[in-house]
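Only one protein chain is missing; all other protein chains are in place.
As written, the chain order gives the labels A and B, with residue 1 at the start of each chain.
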Amino acid sequence: MNWTFFGIFVTFLGIFPFVWPDPYILSVIGSAGIMIIAAISLNLLLGYTGQLSLGHAAFFGIGAYASALMSLGFDVDIGFGITWQVDPKPVWVAFATAIVVTGFFGWLVGKLAFKVRGAYFVVITISFAQVMRMISLNWTDLTEGPMGMISIPPFSLWIPGEGVVDLTSKAAIYWLVLAVGVLAYLLVAMLVNSRQGRAMIALRENETLATSVGIPVTYYLALAAVISAAIAGAAGGLYAHTVRIIDPDVFLFIYTVTMVIMVVAGGKGTLGGPVVGGLIFGLMPELLRGVVQPEVQWVIYGITMILILLFLPRGLVPAIYDFITWIRTPIAIPVRESRRALAAEAKS
Amino acid sequence: MNEILQHIVNAMVLGSTYALLGIGLTIIFGIMRVVNFAHGELYTLGAYVAYGMVALLKLDFFSSILFAALIGMLVGALIEYVFLRRKDLKNIDEVMLIMIGIMIVMQNLELMVWGGVAKIIPTPFSQDPISFGDVLISPTRLFVFSIAAILLFIFYLGIERTRFGLAMRATFQDQDAARIVGVNVKAIYTLTFALGSAMAAVAGALLAPVFVATPLMGDLASLKAFAIVILGGLGSLGGAAIGGFLLAFIEEFGASYISSAYRDAFGFLVIIIVMLFRPQGLFAAKERVG
Partner (left out) sequence: MAISKRFLTSLLFGTLAATPVWAADPIKIGVSQPLTGTVAASGNYVTNGARIAAAEINENGGLLGRQVELIIEDNKSNPREAVNAAEKLILSDKVPVIMGAWSSTYTLATMPKLEEYGVPMVVETSSSNKITKAGNPWIFRIAPTSAMEAQAFAKKLDSFDPPIKKVDFLSVNNDWGLGASQEFEKMFKERGIEIGRKETVAPSTVDLSAQLSALKDTGSDTLIMTSGVEQLTLGIRQAAEQQLPQRIVTTGGSFPEPLLESPGPKGYTSSHLLFFSPWTPESAVHPEIAGAFVDAWNEAGYSFPGLSEGFRGYDGIMTIAAAIEGAGSTESEAIRAALWNVQVQGVNGDISFFKDGPEGKESGQNEPNVYVVQLKDGEVSAQ
């Protein structure tokens, strides 16, 4: 990956709030950023390991609920007269726990992938998200059901000179999301460029062949699933402590679909894909707001996705690379000359 | 005992429409290997067509169901022709994502046209329930069951007794072999998608007067259709029909005796459990799943 470009981009994003401090713009980009982190995580599973997991909202939601519950504390009766009681924990602790918990669920889903593949795996992952939604909707003792969990505490940071500051301003949230996003991006980048990453890609390309050369399929599937889920859980946790209210609708299929559109349109299996896709589909609602109704917006997204899948199936980022390469390619040698050159080569 | 009978009756009514929904998806998945996320949207389309015909054009209920089937067939054929023809269907991922795109477009078009408020479809039947002893059934539900049962039977005859049915079954078993013996696989694909979509649309038109029509009803319908298909086995038509009834029974008895709140969740739990323990479904012959 191109480090200079990355560095410039991150710096630009970092100083953006000073250039343009409008809290609304910052909150829009912040929300888009959280979805981008989720898209980056989905890309690892979908793009690099080739597993079409369409229940990714489940990991996002589990991360959100786990973090919220840990930070608010809870007290539930799990039958047989046993109560499970947890005191409220500091937000960073809750956040870390949520990531671990979600990673565990990711491992479970990864295990399931060994048993079923392709379309069957897809359906299971979707069902998983729906079951999670039903549980969060109905286990009201734990999750408050449709009323949602409100007043979730925000992140706080100790800043020299200021003491402990609650990260509630839009700019603070923006930087927090940016920080986690950069970390997630770097993590995935390092992973795919390592031995483990190459093994995952081998899995995606041709599983039977990969197994035959000795790559432990199950291990790498599990690894990809765990890391993917953990990052998605982090996105969920971020969401919980910045929006500070969550309800069972975070598990809705439509959020998975949004992540999928971002990854697919941007370019699955590329590092920049989910970022590009995320920025476009994360910011489009705001650009189109007031211009067209939300339903029309979604029709546009749907049509965009279909068009990209039909004509640019690898996504926008690869298409742009191809385009740039095409521009830079020197004009081809005329056929006669190339034949002569080949013939001359053959003789010698 | 009467309570149980009542539940059985309810489950049979629901199951008959579920069976239609499930068979529609089975033939699409079985023959074309397309994971059709838009199936639920055809269901919704059927419901809204019925609503439009009855409430706005003042047509009678019965012909509105026919219309729903026709429009479902047309839209299904259109989708197959425009979007799926050009794609090598082996690319399961991309096809799936295209179907998701179509689902999004259809759902939001419906939202735009009909608005977000739920619509009640007036039926010509009285609301007084008919009673068989202590067991009650409303005339509407009885009608729904009859029509669904008739359609299932017609479908069965069509698949088993006609040349088209033979061609479809052949393609279902082995595409390439079917092609070799002269089956026009491309035409079969279009027919399959059209037929499957028509069945979903009819299921929607039938169930809508029992409940309500909302633009988002397709989401749940799609997922239940998948549950039915998986229950019955992705390779088996008879299995899908039985799967439809089975799911209805699980929902009805589960909701009444285990937890009414989790009614809609049973379908998903079923999927997960079946996938874990018997991934080829309850009725299919062994098929490589993993």
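Note that a residue touches a chain if its C-beta (ideal position, glycine included) is under 8 Å from a C-beta of that chain, and two chains touch if they have at least 3 such contacts.
Here the structure is a predicted model, which means the values were calculated and not measured.
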item: Residue touching the undisplayed chain, where the options are A:A57, A:L112, A:I246 or A:L309; value: A:I246
item: Touching residue (missing chain; options A:I15, A:L108 or A:M147); value: A:M147
item: Residues from chain B at the interface with the omitted partner, ascending; value: 3, 6, 10, 111, 115-118, 120, 122-123, 126-129, 136, 138, 211-212, 255-256, 260-261, 263-264
item: Footprint left on chain A by the chain that the document does not show; value: 5, 8-9, 12, 20, 22-25, 27, 137-138, 140, 145-148, 150-151, 168, 243-247, 249-250, 272, 276, 279, 283, 286-287, 289, 294, 320
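We adopt the following convention: only the chains that are shown with their structure count from here on.
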item: Inter-chain centre distance, chain A versus chain B - centres from mean C-alpha coordinates, in Å; value: 32
item: Residue ranges of chain B touching chain A (in the complex, touch as defined); value: 29, 33, 35, 83, 86-87, 91-94, 96-98, 100-105, 107-109, 111-112, 219, 223, 226-227, 230, 234, 259, 261-262, 264-265, 267-269, 271-272, 275-276, 279, 289-290
item: Touching residues (chain side chain A, partner chain B) in the complex; value: 52, 54, 112, 114-120, 122-124, 126-128, 130-131, 134-135, 137-138, 253, 257, 260, 264, 293, 295-296, 298-299, 301-303, 305-306, 309-310, 313
